[in-house]
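The other protein chains are all here in position, but one chain of the complex has been omitted.
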């Protein structure tokens, strides 16, 4: 493992790109050496090209960097790239980078269901990174693609993994109340969402129903993933919250738990596979369960452990499904840029980067 | 049926009491002749006693009325009273009024589960008013009590009734996203809810699970109600919305619907038992189904038909339960004061008042 | 005066256009007979072309109307048009309509400072409509243009007019706290404004400083307006409010008022020049002064008298300037579409339309 890695950011001027830039400030391993955006931005300084929306100031050295078009030739000096690209261009651009031997740690959805591309949440399915070896995007075997899931999938799958191990899961019904930052910038018009709820988010419910199945699936000898078979039924709504998706989850477990306390103990005693790895972005406690009825709340708890923790609350045995609870995670940190950074850290530690 | 009824408002200075006053302005049948509140307010003018929070000005004649203590002796001139009393005093006060021969149309929860007290939504269970005949609060047989349900129960039961008739219901799972006005005034502190969600509302989930069962139950020959047996599992959260509760509902029907369109037709063709009664507060269409994915929204649709309509949307067949949809109603109009007024109108029309 | 007028709406799919459509429903004089929008929308039904954002449903007959391009040839059947056009096209389009003999009652800013174009608030400067006679947009002398001012100018000038008459005005300092609806749709991103203030609105402060001077100016014999000479210094900020601009106003009067009560009486006794005209959109009381410290509030009072009233509060004598107060009006009704409709009503009554 090298002591420092040079990284590029693809889609650097967008909302996810800005979050990558912000989160990587002071990172002990990764240093931003390249910024990629659309042709329209190429050649400008980052300060000129980006409408900075983060609540901390953009660092001066970033402001002064020249934005490049998203072509591998402009990123020859980097060890790998993070991608916050829009889905409309990610297939082509990310493929080109991988082909050129520059691995892509992507937040875009485009490659998530590809056979040998890990859809990765390090605490949940770290072994899936073995699939990488079967990737053929780069004939030289160097460039590969790894993805993180949709922002709702992260807290959902974090909550499900220990339950899957301890009880088995029959099915899951979820209503996700999602923050406006999930729609990027400019994203949701204030006239639509102030004091309001919009009961639909395009494309979201199908991702919530499918992505956890790959994440909770089993790595096969041939490098593919055998997806889990757990019916998930989702309703996704937009709420006037800035950051933090809150999920109301009802779940039917194969083995019925004896009490809510027993379930809480399952989460508390769950063995975090990252515990010994000392990854900079890994939360000390990836899952925390609160017993305060009024918790977790997006505004109070989404930022816990720098936005990398999932908080669970309102745990109770129920009569139709046998368990209900709510779960919260920061959608643009844990559910996007921060999750991708943690993915890169695992890949570094395991020798893939 | 008389042409004009004199009515009193109990709990007149509270949030529900103010809504009664506002909604009754210009009512063709009912005229406010008495205002009751706590001993602390008694003797003051309404303008002095109340901190008016409605978005239209308080009428001058109301401002100048003298507030009375909530004792029947001060309400001898009225034909009946509406009650927006707090649960902490409603048992005693409402009982005393009924005993004194002054019928009570109540929004309080205290008598909702009493054997002969109708829990009434006129479109859903108008026949339940027959129970009144068995009430013995008033030895002279004149004073009775009728209640309306919790504000979440109304849109839920409005949506369920036609489904129950057409398909039968195995069970219901609901997440209710509830407006701050549901907590009264001062109610929810802004520091708690601005840009936030609080995943708990005390006492709410058990009411959602039980009240629909009485409403969907059958009147027995002995005047009691045989409650329906439908498991309902609820998660109730507070969202930064002013007015309008939005429910995410998953429901398992006994007979599986052929298509979402078929279910929509069931709602559209449902025969409204109030259709011919010409009650002033009865919405022309108590249930409207929208096919716009992004609808219904609290801010856009809670006020439809003066806040008395339930709007349903996102209707879709699903895999775990066989149907999912969202439903919306105005929590302080349809779900509280407006619902009580409609109850009184039905009772007038049927000769009970 | 005819009993019914056929009107067209230019910019019909935008936020202001939608407000015109909503407000004109049931109008006793005006009937919508044409809808104009961009080439992109032309030929579609209104339902297809517009993303309807009003909180009441779009009427069916409007939904089914075919949208036309904004050329006079498509509007031959109308008596005049309302314009909610974007400033980028209003100069050309409105000029073409006037030239073709179709008068334009415009909410756009483009012609507001033109020599013979009345910038009109009917209660403030009804005599300015005489300027119309000097307009030469139409060689046949039929088509003319009349404009209403910026949404902040309306409450400001409503408050200033009686003070100007009673005391004379040395100067005005104003901070305007402006609702998001003022930016149209999609307008202000929720990420920018939820729980926040943006202390700048492009182009707004100069309009606030200049438009009242024309409105408070004097009609000259040659049909031009001698602008008033009152220095106005403005700071315009965006706040997380949906509808209603609130202005904090400090004003130095030429003659020092004896008391706040005296000033309040000036407003209360001000003679409304529309009082006898029976214009459908004219508020009964265009100015109302409240003595409640906590009033006026956008959410509670912007909708008073159907959004056509200006409410003044917090009136107090001060030491630097000699008077301070706050004023509120509905920005998209009184400050835009509703103001334009009132302008048209005055022009009808006075025989110009």
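Per-chain residue numbering starts at 1, and chain names A, B and C are given in the order in which the chains are listed.
Heads up, the rule we're going with is that a contact is a pair of C-beta atoms (placed from the backbone, for glycine too) under 8 Å apart; a residue touches a chain by one contact, two chains touch by 3 or more.
Just so we're clear, the structure is a prediction, and the values are computed from it rather than from any experiment.
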Per the touch definition above, residue among C:45, C:71, C:91 or C:250 touching the missing chain: C:250
Touch criterion as defined above, residue of C:141, C:168, C:199 or C:280 at the omitted chain: C:199
Candidate in contact with the missing chain, chosen from C:41, C:297 or C:310: C:297
Contact with the hidden chain (one of C:177, C:215, C:329 or C:346): C:177
Sites on chain B contacted by the missing partner chain, in the whole complex: 53, 180-181, 185-195, 240, 242
In chain C, positions touching the absent partner: 171-173, 175, 177, 194-200, 202, 231, 233, 235, 237, 239-242, 246, 248, 250, 293-300, 313-314, 318-321, 324, 326
Missing-partner contacts on chain A, residue numbers: 55-57, 194-195, 299-301, 303-304
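The rule we apply is simple: only the chains that are shown with their structure count from here on.
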Angle of rotation relating chain B to chain C [CA atoms, steps of 5 degrees]: 180
Interface sides of chain A and chain C: same vs different residues, half threshold: same
Identifier of the chain whose CA centre is least distant from the whole-structure CA centre: B
Distance from chain B to chain A - Cα centre to Cα centre, in angstrom: 43
Length of the line joining the C-alpha centres of chain A and chain C, rounded to whole Å: 48
In chain B, residues with contacts to at least two other chains: 194-195, 299-300
